[in-house]
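What follows is a set of notes on a single structure, which appears directly below.
In this view, the complex is presented without one of its protein chains, the others remaining in place.
Going in written order, the chains are labelled A and B, and every chain counts its residues from 1.
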Amino acid sequence: MASQILPLELIDRCIGSRIWVIMKNDREFTGTLLGFDDFVNMVLEDVTEYETTAQGRKKTTLNQTLLNGNNICMLIPGSSGPEDV
Amino acid sequence: MDASSSGIQEPFDLIRLSLSERVFVKLRGDRELTGVLHAYDGHMNLILSDVEETIMIVDQVEGAPEGHATVNVAKRKMEMLFVRGDGVILVSPPSRT
């Protein structure tokens, strides 16, 4: 069997870098990844939260934040988020 | 501020200290309860007595801007109630002095 990188190993390599987190609903976060656990609860720093509503996109900036892994859908390493693409 | 100053080591201590007291409970589906707390468990299943339930019925008018929804409040009373824990959002005990 060829050597394979585990999904969580990839996330581990992102520690210290910017990461873009897309939730199962209309919410997204970007921030610097400080750490995470087996449930992919994540600690982020210099965070921006993006909330897509009928009225448009709402931005909130946050200090150091523990994000519950329960509602996370996708992680995009090295991205500054929705304004980067 | 230190958690030890309030005598609480874990969140459930807050509930334990509220037994036999009137508590405020916020539930999913825009419901609120006040009642005397008789029992609870690790799921936050609750037994309350002398309960008043408040239900917020929000009617968002089609096409109306946000904040123009009309809110109707319905209240009802129940003598004794079991609350299933998964509906609980928040429990607030009476202020400790």
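Quick notes on this structure:
Rule of thumb we're sticking to: contacts are C-beta pairs under 8 Å (C-beta built on N, C-alpha and C of every residue); 3 or more make two chains touch, one makes a residue touch a chain.
Rule of thumb we're sticking to: contacts and distances are computed from a predicted model.
Entry comment: the absent subunit's protein name, as recorded by UniProt, is "U6 snRNA-associated Sm-like protein LSm6", drawn from "Ribonuclease H2, subunit C", "U6 snRNA-associated Sm-like protein LSm6", "EKC/KEOPS complex subunit GON7" or "26S proteasome non-ATPase regulatory subunit 8 homolog A".
From the options B:20, B:72 or B:95, the residue with contact to the chain not on display is B:95.
Of the listed residues A:7, A:35 or A:77, the one in contact with the hidden chain in the full complex is A:35. Listed here are the chain B residues that touch the chain not shown: 1-4, 6, 8-15, 24, 43-44, 67, 85-86, 88-96.
Not every partner is drawn; the one left out touches chain A at residues 25, 27, 34-37, 39-43, 47, 51, 62-71.
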